[in-house]
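First, the structure itself, so that you have it in front of you.
A protein chain is absent from this complex, but the other protein chains hold their places.
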Amino acid sequence: MMPPTVVKPPAVMNAPLLQVRGLQVEFDRQPAVRDVSFDLFAAETVALVGESGAGKSTVARAVLRLVQPARGSVEFSGLDLLKAPPAVMRAQRRDLQIIFQDPLASLNPRMTIGDAIAEPLVIFEPELTAVERRQKVAGILQRVGLSADMASRYPHEFSGGQCQRIGIARATVLRPKLLVCDEAVSSLDVSIQGQIINLLLDLQQDMGMAMLFISHNLAVVRHISHRVMVMYRGELVEVASCEALFTAPVHPYTRALLAAVPRMPPIAAASFAGDA
Amino acid sequence: MSVFLDDATRRLRASPAAVPALLAILAIVIITLFGPWLNANNTETLDWLHVAAHPTLQNAHWFGTDRLGRDLYARTLAGARVSIAIGLVASAISILVGVSYGAVAGYIGGRTDHLMMRIIEILSGLPLIFFVIFLTVIFGRSEYLLFVSIGAVGWLTMARIVRGQTLSIRQQDFIAAAVAGGAGTGRIIAKHVVPNVIGPVIVYATLTVPQIILFESFLSFLGLGIQEPGASLGSLIAEGVGEMEAAPWMLLVPGSFLAILLLCLNIFGDGLRDALDVKDA
Partner (left out) sequence: MVVPILNVDELSIRYADRSRALEAVAGASLRIAPQECVGVVGESGSGKSQLFLAAMGLLAGHARVTGSIRFAGDELLGAKAAALNRVRGSKLSMIFQDPMTSLTPHLRIGTQLAEVLVCHLGVSWTEARSAAGRMLERVQLTDPKRRLNQYPHELSGGMRQRVMLAMSLLCRPDLLIADEPTTALDVTVQAQILEVLRAVRSETGMALVLISHDFAVIAGLADRILVMYAGRIVENAAADELLRRPRHPYSAELLKCVPSLSGPRLARLPTLAGQPPQPGEALQACPFAPRCPRAADRCRLERPALAGSSMSQVACHFPLS
């Protein structure tokens, strides 16, 4: 059963949620990200695509100030995150969350998943009692498709897909305004990827959060993004609406990228019917 | 954690030497704690009738007596108690100080790390014995000083080990996730770094205990540690050396006690390391 509706872009607000200007990140004096500028609006999904070494993850981490950029500004809700003092930056983090490529590695192996999910609550909502926290953790666990009694278990007891759900639970328990997904489904089985992506889309609809979706899988990106940004060797080479990028790519690199994706022959309709 | 511990416990139990070693250690500890009650003698009574006596069942001088007629059974057990206590307490100090120091240096990095490591390097360069002598001269001989001076030096390698472990886990995603989640440095070190470096810490701690006991024995042997009328295995050995030809049991009894204790601690530490360090297939 395949719903045929096409993703509709949200109404573009006047003030972007995130404004990145002239971002430059250097490692050992070599620029990994060069003069990157873009806007991101509330409730929209913007994809950042490109190949390895293009700098996509670096951009994501720089925006969240997990690495320190050499130059540039990242304005979030009117505040320049790169110049904010540490305490102010920490306060902003409740609205800026991230999920990572390796779901198991992003969870502390010595912490129960309940504690891991509750940690943002402990930090940002200290007025909650332990009981209230437990309830919130149970609630978000159920929301991401797991059961509340899993809270006392450890990450290694879960599969990759389940670990990613836990990571999503942790990232969304405070209802952030922006969620960065850094190759969030790339290491998962194909049959699980759809589950996780649909979960993200559902949560986006519930919470109205914006998503910066980093991926090298153009087919997935095509279905879920409103806008797409293409990176090559640290620079943004093309930014376009999803429709435009996939039907009429402008930059030669974008065209090369699209041409390289292996194509599948169309599948007969009979196999969808699901009957003998 | 539970599965990790289960696995480690299973491996430990499977190792042929570790479990007997652990049992031997426990046996020694029990004997040193409860042994004296089996025997009416105490450590200080001078039994002029049986000076430098052979080990014998009479008069309950099971391990014999020393030059002053003091019962060696009681004194050896007392000495063992002191040595074990020093081993444990000094190790505890070195763990606490070493882990905190190493985790902070490794996590914060940069200039703070450089400074902290220079301090360790300077301290490592100090000859231990001179340091202890120096402190003894200033503060006089006391057991507490012994604890402090040994513990104060034992944390250095622990700090280095923890710093190394911290550097390697600092790059992992779950640390980035904690930072992104708004956790402050203190919280990250306490809840995310330290619990994940515990493995090597435990192993090193078990191997530190015998090192410390040996060091204390050496100090006492030199006359710098436990003094009369107190006893530690080291001081008893020192006394025993003087009487080696005439009354060999004065050397053999505390000497074997020390040797067995150290051997078992080392075997157990090795077994623990094998059990905890195995990388899963």
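Order of writing sets the labels: A and B. Residues in every chain begin at 1.
Just so we're on the same page, a residue touches a chain if its C-beta (ideal position, glycine included) is under 8 Å from a C-beta of that chain, and two chains touch if they have at least 3 such contacts.
As the structure is a prediction and not an experimental result, all values here were calculated from the model.
Peer 1: For the chain that was dropped from the view, give me its touching partners among the shown chains.
Peer 2: Contacts of the unshown chain, counting the full complex: A.
Peer 1: List the residues of chain A that touch the chain left out of this view.
Peer 2: Contacting residues on chain A, toward the hidden partner: 2-7, 51-52, 159-162, 189-195, 197-198, 201, 216-220, 222-224, 242, 246, 256-268, 270-272, 274-276.
Keep this in mind: only the chains that are shown with their structure count from here on.
Peer 1: Across the complex, what residues on chain B touch chain A?
Peer 2: 1-4, 172-174, 176-184, 187, 191-192, 195-196, 198
Peer 1: With touch defined as at the start, can you tell me which chain A residues reach chain B in the complex?
Peer 2: Counting only chain A, the residues touching chain B are 61, 64, 66, 90-91, 93-94, 96-98, 100-102, 105-111, 119-120, 123-124, 154, 156-157, 167, 170.
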